[in-house]
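Only one protein chain is missing; all other protein chains are in place.
Chain lettering (A and B) follows the sequence in which the chains are written, and residue indices restart at 1 in each chain.
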Amino acid sequence: MTAAATSTETPPVLLQLNDVSKQFAARVGLRKAAVSAVDGVSLTLRRGDTLGVVGESGCGKSTLARLVVGLVQCDSGDVVFDGRTYRAGRRRTRRDLRDMQMVFQDPHSALNPRATIGEAIAFPLRTQGVSRAETEARVDEVLARVGLHGNYRSHYPHQLSGGQRQRVNIARALALKPKLVVLDESVSALDKSVQAQILDLLLELQVEYGLSYLFISHDLNVVEYMSDRVAVMYLGHVVEECSAEELYRAPLHPYSQVLLESIPKLDPRERGGPSALTDGEMPSPLDPPSGCRFRTRCPFAMDVCATTRPPLVETRPGHLVACHLHPVPESATAGDPIPGEQ
Amino acid sequence: MTVWPLTKLAPAATPAAAGAAPAPAAPPTAESLREAWWAADHAIEPRPYWREVRRRFFTNRAGVVALAGLGLIVVTSVLAPLLAPYDPLVGVATDRLMPPFSGSHVLGTDEQGRDLLTRLLYGGQLSLLAGFVPTVIATVIGTAIGTWSGYKRGASGTVLMRGMDMLYAFPAILLAIAIGASLGGGLLNSILAVSVVFIPPIARVAESATRQVVVQEYMEAARLSGAGSLRLLRTQVLPNVLNQILVYASGLVGVAMLIAAGLSFLGLGSQPPTPEWGYMLNSMRDTLYSAPVNTMLPGLMIFLTSVAFNTASDALRESMDMRLT
Partner (left out) sequence: MFSLIVRRTAMAVPILLGVTVIVFLLMTVLPGDPAQAFLSEDASPEEIAAVRASLGLDDPLPLQYVHWLGNTLTGDLGWSPYRRRDVSDLLAQAWLNTALLAAASAVFGLVGGVALGTYAALRRGRLADRVVSFFSLTGLSVPSFFLAIVMLIVFSATLGWLPSAGPRGWDDGPPSSFPAPPWVMADGLAGALATLAITGPGARGEIVETYGADFVQTLRAKGLSGGRVLVHVGKSAISPVLTTSGLQIGNLLGGAVLIETIFRWPGIGSLVYSAISARDLLVVQGATLVIALSFVVINLLVDVGQATIDPRLRRAVA
């Protein structure tokens, strides 16, 4: 299905982020400081597609997820979802939230330990004013759909395994029949075998309910398996965005290349030498490097990298990268950073 | 089709599970095997939380003994009018400070010749009330303040909690005495004073418990369903913090009794001649050289009740301490 989305007819845009930024206030000793979690990010997600976001922990992926659904309000930029525009600071109404749901990372903490599975799934429905009978029917439906026996309705979360709990989380997100589901590291806490089951379940559900996914993970293999397009994030910036297939075949940004190299290979002939990273530690987001944020770890860092932030530009059709090694090709126009935008 | 967890699928492939299939005549389908496996796995309905707590509590011998003792003290105090052999307020001047087991006075008499057993039975009413009621009042108010501050984190929460900090800067007994002294004596004032003293610690426990809850992902999930603050507090926060608060509060009943007894010991609690253990202890203080046993009896009652409360509270905490997530 990854190929289906890029077929002849381009589906309409469901979610668009325009230059969104979010800073968190922090304190260093007595001084006040700001952590720039997400800085000037622009992304597009088409209906029925999966947009993967990948990056190390601390790169702003989770903040991005929360910005999209409105759990965190952005400082600047706007989020356009299904034709509605949410400028900085505008809250989602209760009605808006029906169309966007989220599946959280930690199956242990994402379910209220004092609520039964049935209550947990029914909660968003009841909040949205769905009638009792309808709620009952929908809880049964989604439970069955995620592969859990109806008797689990009366169970408490601690009586379930991690994989079962994550199924419940998915069921809760599906109960409102959303258009967009944000998956924030939703399989990271699970065993590999259970991960695979959940991923397949997610792919099935996507087709069946016509869902669009914003799939966030630090695991490149998982992102490749799930996504149509992938955005690579580093310290709050998107450094590269292209189709999943192209990213894995020919990554352009040095950071993407390093990330791909770091995937453990089964075949020893494929294993490269030691990592090209010059410094293993990600710089503190409290005091990010000037210019290109990756330059402190980049093996190809140049003088210009310290002074100018490289813009995210389309160097090949559908392939955007923010790196001074890949300047804007002559043919491209500077004012059109969104891929596929006619 | 339905996607089954791997754990349910795996045994279906083993011969042992196949042998356990319900209908050996017909070859079992994969689906029937899964159903059979599921039924075997869930034959035992999970025990509801509170029933499990109760079961664990009753396996704790010290807790059961303490609870039984408490029950005895409560029942005898409530039934004092039926059980007591004498009038609690009227004494016989010639029978002052009789030692225990003298005549019909099983526990002897006090400094005014009143039957001590009678006075102790009646005294339990006020002493228990003075310990229990303030704890309940403080729990209700402290929980409201603490959960709100822990949930809101804004200006209102900060102001409330800083106010609590300031009350907390007083040693508990001293604050109760100061409030009691300003209000004057009387049971109601003593209840009020002890309530105020206990609000800050309960609010603190509630606040820190709430802070732990609000960062959980299920709070975000609930917010994502569009629920308002009050609904979130009621459905997500309260059920998860109440345990901690109740366990803490149950440990305070004993302390409240001690403070209330201390207040009436100082003349700030229930007023004479109504019997109350703390006041009785004080009124017989001058006779401790002549009738030490009689003097000690009210104090012993305070002590025993307090021990019972603390032991029961400890047992409750232990039986509620279950891994839930």
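The working rule: a contact is a pair of C-beta atoms (placed from the backbone, for glycine too) under 8 Å apart; a residue touches a chain by one contact, two chains touch by 3 or more.
Computed from a prediction, not measured in an experiment: that's the story for all the values here.
Looking at the complete complex, one finds that the omitted chain is in touch with B.
In the complete complex, the residue from B:Ala93, B:Ala169 or B:Leu230 that touches the missing chain is B:Ala169. Contact with the undisplayed chain is limited, among B:Gly63, B:Gly254 or B:Pro275, to B:Gly254. In the complete assembly, the contact with the undisplayed chain comes from B:Leu288, out of B:Leu79, B:Val106 or B:Leu288. If you put the missing chain back, the residues of subunit B touching it would be 162-163, 165-167, 169-175, 177-179, 181-184, 254, 258, 261-262, 265-268, 278, 281, 285, 288-289, 292, 295-296, 299-300, 302-303, 306-307, 309-311, 314.
Methods note: only the chains that are shown with their structure count from here on.
If you check the complex, the residues on subunit B that touch subunit A are 2-7, 38, 42, 45-46, 49, 216-218, 220-227, 231, 235-236, 239-240, 323-325.
Contact residues of subunit A toward subunit B in the complex are 66, 69, 71, 92-95, 97-98, 101-102, 104-106, 108-115, 120, 123-124, 127-128, 144, 146-147, 149, 151, 154-159, 161, 163-164, 167, 169, 172, 176, 193-194, 197, 200-201, 204.
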